[in-house]
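Here the complex is missing a single protein chain, while all its other protein chains stay put.
After this line comes chain A, so read on.
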Amino acid sequence: MSIIEATGLTKTCKSKSGPVHALAGLDLAVPRGTVKALLGPNGAGKTTVVKMLTTLIRPDAGRAIVDGINVVEDPKTVRRVIGVSGQYAAVDENLTGFENLEMVGRLYHLGGTAARRRAHELIDLFDLTEAGNRPVKGFSDGMRRRIDLAGALVINPKILFLDEPTTGLDPRSRLALWGVIKQLVTDGTTVLLTTQYLEEADQLSDDIAVIDDGRVIAEGTSDQLKAQIGGHRVVVALIDAGDAAAAREVLGRHGDGEPTVSGDGRGIEVAVGDGPRALQRVLADLGAAGIGLHDAGMRRPTLDDVFLKLTGHVADKTADADATDTKLEKVT
């Protein structure tokens, strides 16, 4: 049975240009003990989904059940089993890391002794000793995010919600955070995370839901999604734009679907099924045809590719849709 079940979630927000559908009938199911990634660009509605499931905002329509409890009817019971960490660290700047965590423990009603003990454990676990006894302000974003994540883990929640947990983190902190999340999953925690990075969804999740315009537009494992959009892409850069037509014909012969040509006519790209072998064949044929190359290689699909394939538009919507997403991105 699914520990998170959402059906028909709808939310309309007001904006300067009129009503915007932050969510337009979103369905979601997360089986117990698994990791689900919500993948989508800014403004797709990811944060809105997380805020609804964590009882922070109410849906205009639809139904959300978390651990068997309706989030609208009984938010307090839901809050007893979840942990939340947002993309914008919700920590008190004037308190120390320890005081922040102790306060959260007390507000979960662990009692003073247990709250302090748990705060100490988390300080050790997250390598926060430095921030433990000094006010949080003055520490790096990465440190704040770790304190925020530690705050989400004060009770070993059954379900952990992570809204863009690594946005704005340096690569080292990102890897460390991935490690912590993987460990939690091994211990049986269910995780719902949002991300803009296919790679992150790939690394951490069992299952990915691609979100656009407040709906799930594709769902499946990372392999299934990648197969749907073509696993790898072969990319070549021509010396002479005049060879474009001939090169395009060669790539089309070895790729899945139509090759795309960049604006200057020199970059050509196509999705391929069997990566390295396709590249070898493309290079051999281009060589035989006497077409000179600046560069050639393979790359893995990005979120942009997923989007282009699934929606026909690129994943860059800085406009509005989900104002929270957009604004916070600018902050971080």
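Note that in this section contacts are C-beta pairs under 8 Å (C-beta built on N, C-alpha and C of every residue); 3 or more make two chains touch, one makes a residue touch a chain; residues count from 1.
Here is the rule we use: contacts and distances are computed from a predicted model.
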item	value
Protein name, per the UniProt record, of whichever chain is missing from view ("Peptidase family M48", "Carbohydrate ABC transporter membrane protein 1, CUT1 family", "Glutamine--fructose-6-phosphate aminotransferase [isomerizing]" or "Transport permease protein")	"Transport permease protein"
Sole contact to the chain not displayed, among A:15, A:94 or A:280	A:94
Absent-chain contact - pick from A:38, A:65 or A:84	A:84
Candidates A:156, A:183, A:221 or A:280 - the one touching the absent chain	A:156
In chain A, positions touching the absent partner	51, 54-58, 76-77, 79-82, 84, 86, 88-95, 99, 103-104, 106-111, 135, 148, 151, 155-158, 188-189, 323-324, 327
